[in-house]
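What you see is the complex with one protein chain gone and the rest in place.
Take a look at chain A:
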Amino acid sequence: MAPEAILSHLHRADGSATYTHNGYCVIGAVNGPIEVQRRDEMPEEATVEVNVRPAVGVGSPKERHLETLLHNTLRSIILTRSIPRTLVQITLQVRSLPEEEISTGVNTTLTLLPHILHTALLALLSASIPLSTVLTSTLIAIPSAPNARPATPLVSPTAPELLRAKPIRSVHVFAFAGDGRMLLNESDGVFSFEEWDEAAEAAEEVCCKEEGGVGLGEGVDVDGKEGTNLEIWLREVVKRKVELEQRWKSAR
């Protein structure tokens, strides 16, 4: 299933997006470029502020960790030098998580990370913040094999799939830029370099392989849109956004 995205639905924010995929739902809002607090002002580049709000309760150190990861990643794709002495404020509210999330035994930061990265990017696109590239991200889980044979990695698994494949040996999150560079990687568990390399290859295929890549649907797609990778999905989303913005032109 390709993720669903709704852009620019919050009217007070400069840009916003709601993203739904595999039972995760995240709302993102971006304000910027706006005035920056004197303390945070940087003379040659924009300050990026990321706030992550959990689905339940107030923020904990886990959210701070997510914020740091997002801050580092987004700072590298936002053209901060073209909007110096300003602030780009990104707020992400997790709206719902899949019910099985807690019991999968997988680090919940990692399962949430691809979704929250996508939401932030869509909200940035919606706010028309200058970006040097886009990013796509996915989760790869390698279940522990009962026999000596290597297990097939699960690509972008849903929470019930993770639960069924328990115990999971290692989990990997990858994010790739539009030009195929690896922007972010968080891997956890027990794995060899070759397994990591395979996981990276599988993730690259899902995120940004040109043609003939393994799609997200992998045969179980109900929409019949097979063979779409995340970059094509992202292009579709942006196309719809541009069409909507150009409707004054095409109106008769």
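Basically, a contact is a pair of C-beta atoms (placed from the backbone, for glycine too) under 8 Å apart; a residue touches a chain by one contact, two chains touch by 3 or more; residues count from 1.
In this section, contacts and distances are computed from a predicted model.
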Q | Candidate names "Trafficking protein particle complex subunit", "Ribosomal RNA-processing protein 43", "RNA polymerase II transcription factor B subunit 3" or "DNA replication complex GINS protein SLD5"; UniProt protein name, chain not shown | A | "Ribosomal RNA-processing protein 43"
Q | Omitted-chain contact residue, chosen from A:P54, A:P98 or A:G189 | A | A:G189
Q: Just the residue numbers, please: which parts of chain A touch the chain that's not shown?
A: 61-62, 64-65, 67-69, 72-73, 75-76, 105, 107, 109, 167, 172, 177, 181-197, 200-201
